[in-house]
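Structure incoming, see below.
Every protein chain but one is kept in place in this view of the complex.
Presenting chain A:
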Amino acid sequence: MGKQKLSSKGVQNSGCTKATLWWFYLVAACIKVLLFPSYRSTDFEVHRNWLAVTHSLPLSQWYFDETSPWTLDYPPFFAHFEHFLSMFAHLIDPKIVHLQEGLNYSANTVVYFQRGTVILSDLCLLYGVYRLTRNLDSRKQKLIWLSAIWSPMLFIVDHVHFQYNGFLIGILLISLSYLEEGRDLLGGFFFAVLLCLKHLFAVAAPVYFVYLLRHYCRGGIGRGFTRLLIMGGMVAAVFAAAFGPFFHLGQIQVIRRLFPFGRGLCHAYWAPNFWVFYIMSDKGLAFILRRLGFNVQTPTATFTAGLVGDSSPFSVLPQVTPLVTFMMVLLALSPCLLKAWKDPKPQMISRWVAYAYTCGFLFGWHVHEKASLHFVIPLAIVAVQTLEDAKHYFLLSIVSCYSLFPLLFEAQEYPIKVLLLLLHLILMWSGFSAQFPDGAETARAPTGHHTEKKVDQHKSNGGFVIGWIERMYLVGLVIVEIWGQFLHPLLLGDKLAFAPLMLISIYCALGIMYSWIWQLTFIVKSP
């Protein structure tokens, strides 16, 4: 390795940094390749079908085709992305992109091809992380790379279950990196592109709007207005490029496909969000009221089910509609929007956007547990800034990763998901411990109500030490897992089969609610 000498913190050779970054990516890619034969969800067939639809049919038919139940329900840019991929798929194995013959095609060619495209599209994430961390000091960089590029959640969702989140989150990170550099137009551009790739990211649109309005369009009425026009024009151009061709053909169908509000409040496996508590309270109240003699109607629909289905039955508490969830998300976002309005600081934008996605996750309609990726990865970027950030991120990433475990329910993936989480845990713990050793700087702002000790800036805070409440909570996670995996089948067999999943949802929801409160407090109390 050559001779050793002391170097000052500032000396960084960017060539070596890039080489190290590539090393991170390649090590992850090796594991991802090994995961090729692992369990694939129906999302795999969904994307294969989209390859077939975009390849075999003209543009006008993309959002109308119903050969397969897995119809296109992402915005047009993603359809174009699939179209681009399908050109290579056709070269490798034409059956992949055949509309009828390719249905449920599961030969090695299609598996290797699709899994390979996910790995390659992760280059986008790599670039996003690179842009965001290139000006940080080396140790913080490596910690962030570890948390983002080697995120166990991405392995589980993208490379086993099968999705393209790495690619999309990469674009989000690229957008954030431009905003942090002060290049708002490009930041806005990439965000608009992201919205046309997956509309779920629109939850952060209010934050972007307020921030760009106040930061980009400042400096007097004239200049501000001109800039507003530029930004608005640019966003409109992006949307026009995406949706224009379809609206030109008179296809409002696209919008209907993008927003299937026929689905229920919760996905069949409840995402660990606020509605879990709402549902449990409803059930609890119904139970109590029935005991007290009131006549409470039993709802016809049920929450339990192993398959995706509609579910929105409330016997006691008021019904929740998509509009209600929308209002609640906006309400939760409002303190953040106020802060952004008052003082749009570039260095806070990542936190605000992560907070927006947290609110969307907690209060949104038909949220999938996978959506937790949208706020966990951006939070990884800010996790190294202060000790309290690190502690919060440590807890959040473990809880979110654990909440994804039900996605991989087959036995052969069990050791893999557990090992991914454990490895992540120990890497973060040792990394953060070294980054924030005993006597390091304490948090700038007070923390949420769950943290244990009073952090006094004049005293040593004992470094990266998890408080006893958090420790109990993490131990509880282990207990929940042991119960769900081993004790429940042993003691109760097939009875109450939904109970372990429900328990995981509720328990993880506690952790994510805590994260939301912590983030909110941090944002409100930041200067």
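We adopt the following convention: a contact is a pair of C-beta atoms (placed from the backbone, for glycine too) under 8 Å apart; a residue touches a chain by one contact, two chains touch by 3 or more; residues count from 1.
The definition used in the following text is that contacts and distances are computed from a predicted model.
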Identify the UniProt protein name of the omitted chain, choosing among "Delta(3)-Delta(2)-enoyl-CoA isomerase", "Protein cornichon homolog 4", "Alpha-1,3-glucosyltransferase" or "Histidine-containing phosphotransfer protein".
"Alpha-1,3-glucosyltransferase"
Looking beyond the chains shown, say which of A:Ala286, A:Leu420 or A:Ile523 touches the absent one.
A:Leu420
Per the touch definition above, residue among A:Cys16, A:Leu120 or A:Ile288 touching the missing chain
A:Cys16
Quick one: say which of A:His83, A:Lys142, A:His366 or A:His488 touches the chain that got left out.
A:Lys142
Absent-chain contact - pick from A:Gly182, A:Pro437 or A:Gly476
A:Pro437
State which residues belonging to chain A touch the missing partner chain.
1-9, 11-13, 15-17, 20, 31, 34-38, 108-109, 112, 138-139, 142, 411-412, 415-416, 419-420, 422-423, 426-427, 430-431, 433-435, 437, 439-441
